[in-house]
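One protein chain omitted, others in place.
On to chain A.
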Amino acid sequence: MNHDTPPGTPPDGAPAIELRGAGKTFRTPSGAAHTAVRDLDLTVAQGEFAAVVGPTGCGKSTTLTLVSGLEEPTEGDVLVGGEAVTGIRPEVGFVFQQDAVFPWRTVLSNVMAGPRFRGVAKAEARERARDWLGRVGLAAFEDRYPHQLSGGQRKRVALAQTFVNDPAILLMDEPFSALDVQTRALMSDELLELWSASRADGRKASVVFVTHDLEEAIALADKVVVMTAGPATVKQVFPIDLPRPRKVESVRLEPEFIEIYREIWSSLGEEVRITRERGASHVA
């Protein structure tokens, strides 16, 4: 990788993330081509929180793996901080849908993993990990193994594990979908708090948050990106002008929220119907 500037500080005014006509086609084991996403055009400004919604299985997650550098696009360009993504970049953080904490490491050791992988000395890594465990409210659990924690606590470990690397780009793939409703609302609030105060230099991380839950998307994001039924592309982008700081539980009762919800759902609902009908015809 070739950095003129330190990671996480792209030239001012440049978007943090930019996809230009990006597409990804996989080869299935049987040899057939499967297009997950096509003609993706998407920009996320620095410090912006973008939520991506779309029907199940439409290729939302593929978009994230393209930005993260875990996969390379088959067409088009993916730029992070103005540079083409050719591999995993150090300023990127990724919170996965399933549990991805290391089950054989204790909570503290899990959060220390990132800094240690990046060559930070043990004592400093421990200190930073403890700081983040405190911020996610798990200071008393540092010696536990993940299986001894609840689902919500494991997710907190995952958040601390990601935030401890001080990511400028934060990618989240339905991170709270496996949690129960109350825990999910709580975690959403905590996420907003962590995000607004996360970075060492006081700037906010740029976030791409994939979800199938429109309420969650509106409550969290600065803009909601609606994707079409697969192969996915961007259908419409809705700015969300609800004032911050927001509380997820109360903001969804605001009349403005309900209005936005209705507007976006009229766009998203159509794609969901298409996907559902396709599913039905597959079954038939």
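In this text, a residue touches a chain if its C-beta (ideal position, glycine included) is under 8 Å from a C-beta of that chain, and two chains touch if they have at least 3 such contacts; residues count from 1.
Operating definition for what follows: contacts and distances are computed from a predicted model.
Missing chain, UniProt protein name, picked from "Nitrite reductase (NAD(P)H) small subunit", "NADH-quinone oxidoreductase subunit K", "ABC transporter permease" or "ABC transport system ATP-binding protein": "ABC transporter permease". Residue A:G114 is the one among A:P15, A:G114, A:P175 or A:G230 that touches the chain not shown. Set against the missing chain, the residues A:V92, A:A168 or A:L192 yield one that touches it, A:V92. Only one of the listed residues, A:A45, A:A100 or A:A139, touches the absent chain: A:A100. If you put the missing chain back, the residues of chain A touching it would be 68, 70, 88, 90, 92-94, 96, 98-105, 113-114, 117-118, 145-147, 161-162, 165.
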